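Yeah, one chain of the complex is gone here, protein chain that is, but the others are all in their spots.
Coming up: subunit A.
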Amino acid sequence: MNTNWTIARRRPALEARARIIQSIRQYFIQEGFLETETPLRIPAPAPESHIDAIPSDGWFLQTSPELCMKRLLAAGYERIFQLCHCWRAEERGNRHLPEFTMLEWYRAHSDYNDLMVDCENMMRSVAATCGNGSTLMVQGKDVKLDRAWQRLTVREAFARFGGITMEDALAADRFDEVMVEAIEPQLGIGQPTFLCDYPAARGALARLKADDPSVAERFELYISGIELANGFSELTDASEQRFRFEQEEQYRRSSGRIPYPEPSKFLEELPAMPPAAGIALGVDRLVMVMLDATSIDQVVAFTPEEL
């Protein structure tokens, strides 16, 4: 008897995972989204300071399908979604795999508020197909999906849980540490939390808020301290986008990372992109939350160590 018992034991999780992916797909198709498949291997990932792509024969394995999907938006595809694998070098932990499954969706003529509503509706529908009803049990605590989800700005979160203001934490280069140690564990308790309005310096590809340009229209979704998704009102100003890419790429190169070429076709086509909102959600973590798994290892067929 040579059964690999560790892998055989995952059957209930893998069956639930399959149902979750089917119900995500069904949800977006019903909402009128087109399922897309963009190439996994690309010549130029979006430069981000703290995300490293894995080189692949002169190109890179994608860290996200973001740039290709935005080119589809620019070409007139107004509601699109994608379920695909993404790779991020050296990310391995209880909630991280270097190869993981991403769900991204984009909607034209929308902003980040519409994405938050999408999240609520999609996750309620997924929870129902998992037999979870409207309440999840995560790490011994109830998370109610049926009432309105909490919206908390990053500034409020620092004031409430961080013991330091958002501005001081940035100035002291303590933003990430305070977030991880003091704030994240308090988010998504009782009901999911949208952490909104990141400081402009952490805006990535998000547009700044019209009535407060010190923050960007970016949010992260949390359930029981687990970060599930990152969404933006998308930046459509090509010169501002080029400037942010250059800054990120400069940081990447100065810290000894592999240089990326400029994603020039994306930048050329960006002016044609309508106002839009887009979001990336970690499917493995969504499965973790639905099944109350304590490690991402429990919800995938194989971890890298098992290959």
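FYI, a residue touches a chain if its C-beta (ideal position, glycine included) is under 8 Å from a C-beta of that chain, and two chains touch if they have at least 3 such contacts; residues count from 1.
Everything below uses one rule, namely that contacts and distances are computed from a predicted model.
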Exercise for the section: Refer to UniProt and select, among "p-cumate dioxygenase small subunit", "Elongation factor P", "ABC transporter permease" or "Quinol oxidase subunit 1", the name of the complex member that is left out. Expected result: "Elongation factor P"
Handout entry: Candidates A:E48, A:E104, A:E217 or A:E249 - the one touching the absent chain
Key = A:E48
Exercise for the section: Kindly state which of the options A:R202, A:R242 or A:K265 is in contact with the chain not pictured. Expected result: A:R202
Completion exercise
Out of A:E177, A:E246 or A:E306, only one touches the absent chain, namely A:E177
Fill in the blank from the handout: Touching the unshown chain, subunit A contributes residues 1, 3, 5-6, 8-12, 48-51, 90-96, 175-177, 179-181, 184, 202, 204, 220, 227, 230
